[in-house]
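Okay, so here's the structure we're looking at.
Complex shown without one protein chain; remaining protein chains in place.
The letters A and B name the chains in turn, as written, and every chain counts its residues from 1.
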Amino acid sequence: MSADEPTMSLEKPTISPGDNTMSADESSPPSPTRRTTMSPEDQHTQMLDPSRSQSPKSPQAAPSAPGNARANVSDGLAVKLEQLRAFYGDVAQVKGIDLDFHANEVTAIIGPSGCGKSTMVRCINRMHEEVPGARAEGKVLLDGSDIYDSSVDVVAVRRAIGMVFQKPNPFPTMSVFDNVAAGLRLASRGRGDLHNKVETALRGAGLWDEVKDRLSEAGAGLSGGQQQRLCIARSLAVEPEVILMDEPCSALDPIATLKIEELIDQLKSKVTIVIVTHNMQQAARVADRTAFMLSGELVEVGPTQQIFTNPNDSRTEEYVTGKFG
Amino acid sequence: MSSEVNAGQTVRLSAQQGRQHFQQQLQELENRALGGLDVVTEQLDRTLEALAHQDVELAQMVIADDDRVDGRYLEVHQGILSLLATQAPVAGDLRLVAALLHVIVHVERMGDQCVNIAKLIPLSGYEPPVRPEVLELILKMGAYARSEIVQCKASFSGRDVGLAEDLARQDREINRLNREIFRHALEIGDDADTREWAMHMILVARALERIGDNAVDVGEQVAFVVTGLFREFSDQTNPLGN
Partner (left out) sequence: MSTPAPAFERFSLTPRRRRKDRIARGAVVASTAIALVPLVLIVYYLLSKGLGSWSIKFFTTDPTGNTFFAASSIGGIKSAILGTIEMVALASAIAVPLGLGVAVWLVEYGKSSRFAHTVRFFIDVLTGVPSIMFGLFIYIALIVGTGTSYAAYKGAFALSLLMLPVVTRAAEVVLLLVPGSLRESALALGAPRWKVIFRIVLPTALPGLLTGILLAIARAAGETAPLLFTAGATMKTGFNLNGFMNSLPMQIYTDVTSPTTAVVNRAWGAALTLVVMILLLNLFARLLARRSSLR
């Protein structure tokens, strides 16, 4: 009669507790206790959550001017942190982090307040050094090249690695159109067809339909959620390879938050996304991989569904279940 | 709250300081679910006694009392839904909640099997042609089943994977007894009344074997909660583990 009883699982490859803790490189050889044959992570992820590993449809057809052909191709680059340290004066806020951000994936950084998540993320686009007295050490490799190398132009780095902030901050003196175009004008890249690029960016941010008749109105006149999407469009307009988001939804209402989360899901086919968030459910919904930081150090990183169902480190377990934080 | 951490050192907070209300709710839910196992144990005791003494009235009581088990099922099920909706458990808590859902289903099934046994008792009439050696085997099976239920409860509340795995061993005994009873029943042969009674005993034995399987399944849930891995414990065809 045991045949009648529904079996709980097939020969499901599982992630055994040999998965990495401090060193975050996923490509380390599997530990001997594993009994799986193929890369457990990919298969597991695919079986449980097919939507995560495939690129979703690209957002509504952008007017495909020849210059925009790039927009439909996988564009995100991988970022790798090597022994990254960040200081404010003499105090180390980030204490030696090795972390990989896979291309065209969303990686969430979670952790309690003051653990250094925002500081670390600001080091990725070299905004950290704008604070007087702040400095960073170590390497940040964008597609293999260290952006902290002395020959690198900071401004160029920031065009490739965009940032969206916690509080939506459209430029107050500019219209919607000018806000989106601001990046292009400020960066004085080959402007190309400005109007086309603005439309593409607004479509990419899911805002085009809402503002197409209001392009000349003040950017600050939009609702909070729309403003944040405007800021995303502004970042998208310069066609970055990576977008960093520092708690992009914490100032927004739940509906606006959900819209932005959907947007993130669509965007990842074009860019690599790193999102810092206080909201663990958000990290769970939105991210392919999640990294947990504590007191300036990386505690654990792994596929999101693993971090939230069976984390390796007890500190991670205690944090995600809310026993502290 | 502050947490001092050195690489490799675990965070020591005054245990479970966060989300006390939630932790309480979770604990209560577990108690209710595991309490269901106690109810089932009682049911099993009574049905075995009814079987031993051909006590039809006792059998009727067992059947009626299945409502308690069903009620417990509904209560725990609702509690789980409510907890999932309001508290969004993750990691260990999530695994526990998922496990409790399985456990309460197994509890309900075990209860049903007790009822199945109880329903067979009146069919044999007030003075059935009992074969003592078969009855003895049945009661022995019953004892094993009872011990498995008690053990699976202990392993769950103690999160003891070793104890859970041991259930598989006990279950092998039950399966062996099941086969033996079947052989005896085949050999009874001649008398029609006795044959009928023997057929009933086969059904009883099967019900007891199912109870044992359900207890093993509860043990598998214990392993899942603790390790995050799900694997089937051995049955008579697969060796333990691989």
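Brief remarks on what is shown
Here is the rule we go by: contacts are C-beta pairs under 8 Å (C-beta built on N, C-alpha and C of every residue); 3 or more make two chains touch, one makes a residue touch a chain.
Bear in mind the structure is a predicted one, so any value in this text is a computation, not a measurement.
In the complete complex, the hidden chain is touched by one of A:V152, A:A218 or A:L258, namely A:A218. Only one of A:V94, A:A108, A:C123 or A:M163 touches the chain withheld from this view, namely A:M163.
Across A:S235, A:S295 or A:N312, the residue that sits in touch with the chain not pictured is A:S235. In the full complex, subunit A contacts the hidden chain through residues 125, 127, 130, 132, 155-160, 162-163, 165, 167, 169, 171-175, 178, 182-183, 185-188, 216, 218, 231, 234-235, 238.
Simple rule for what comes next: only the chains that are shown with their structure count from here on.
Averaged Cα coordinates give subunit A a centre that lies 46 Å from the centre of subunit B.
Interface residues of subunit B facing subunit A in the complex, by the touch rule stated above, are 1, 3-5, 7, 10-11, 13, 16-19, 22, 88-95, 206, 209-210, 213, 217, 220, 227-232, 235, 242. Put simply, subunit A touches subunit B in their complex at residues 1-2, 5, 7-9, 12, 14-17, 22, 35, 112, 280-281, 284, 294-295, 297, 299, 307-311, 314-318, 320-325.
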